[in-house]
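Have a look at the structure below, then the notes.
Only one protein chain is missing; all other protein chains are in place.
Let's turn to subunit A:
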Amino acid sequence: MKLTLKIWRQKNAQDKGAMVDYKIDGIEPDMSFLEMLDVFNEDLMSKGGEPVAFDHDCREGICGMCSLYINGEAHGPDRGVTTCQLHMRMFKDGDTITIEPFRAAAFPVVKDLVVNRSAFDRIQHAGGFISVNTSGNTIDANTIPINKKDADEAFDAATCIGCGACVASCKNSSAMLFVAAKVSQYALLPQGRIEATDRVLNMVSQMDAEGFGNCTNTGACEVECPKGISLENIARMNREYMSASLKG
């Protein structure tokens, strides 16, 4: 395959950055998108250029490190995958592919396609946990039966990989889906109910402080989420937030 790549190049956080056009040849449909970028970078370096920086690690869709806004979509045109699981067979010979970083005020660019998503960590510091110390003396795991439906729903919410596609896809750069996934996981489990009030208030407050926008229910986040985290979680978080606010 022959392709034209339009890639965002930015030296560092202070640099203004710009789109740069490149041509590449010899790409095979079986390559993953990131393998295509590997080949591209090798080629660029052999010509004396500096490779394009992009985040990636596990390359199997679970670590949440890879990002990329490809042809106007977080993680590219395929559904239910991260960029590392996207394959070149999704594109055609001769295509032009635009590659940008995840854009949001709360995700400043580090270099080229790499952004800083520490805001997500700080939201978790504010309440993304159950306050239980390691002791080896907690009650036996089977003392708390949990009905399978709740357990499965909590699991579905817990599969969020924290990649930030929801924020990048949202016209308001809202982090509601990300925060709602964690709030939901714990809200659905008896272990998590004990601190539910403080958790939702603290996490939402930190989310606002980080500069993420509001949710206007467009649902773009759910469509682009590589793990299919449901909008129902946002509804659940809103209910949790309302009742927590009333308890005040």
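The working rule: a contact is a pair of C-beta atoms (placed from the backbone, for glycine too) under 8 Å apart; a residue touches a chain by one contact, two chains touch by 3 or more; residues count from 1.
Keep in mind that, in the parts below, contacts and distances are computed from a predicted model.
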Protein name, per the UniProt record, of whichever chain is missing from view ("succinate dehydrogenase", "Acetate CoA/acetoacetate CoA-transferase beta subunit", "GTP-binding protein" or "Cytochrome P450"): "succinate dehydrogenase"
Candidate in contact with the missing chain, chosen from A:1, A:24, A:62 or A:223: A:62
Option touching the unshown chain, where A:105, A:146 or A:235 are the choices: A:146
Residue of A:8, A:69, A:91 or A:186 in touch with the missing chain, whole complex considered: A:186
Contact residue for the chain not shown (choose from A:71, A:98, A:124 or A:172): A:124
On subunit A, residues whose C-beta touches the chain left out of the figure: 11-12, 28, 30-32, 34-35, 38-39, 42, 45-46, 48-51, 53, 55-65, 78, 80-81, 85, 87, 89, 110-111, 114, 116-118, 120-121, 124-126, 128-136, 138-142, 144-148, 151-152, 154-155, 158-159, 161-162, 185-186, 189, 191-192
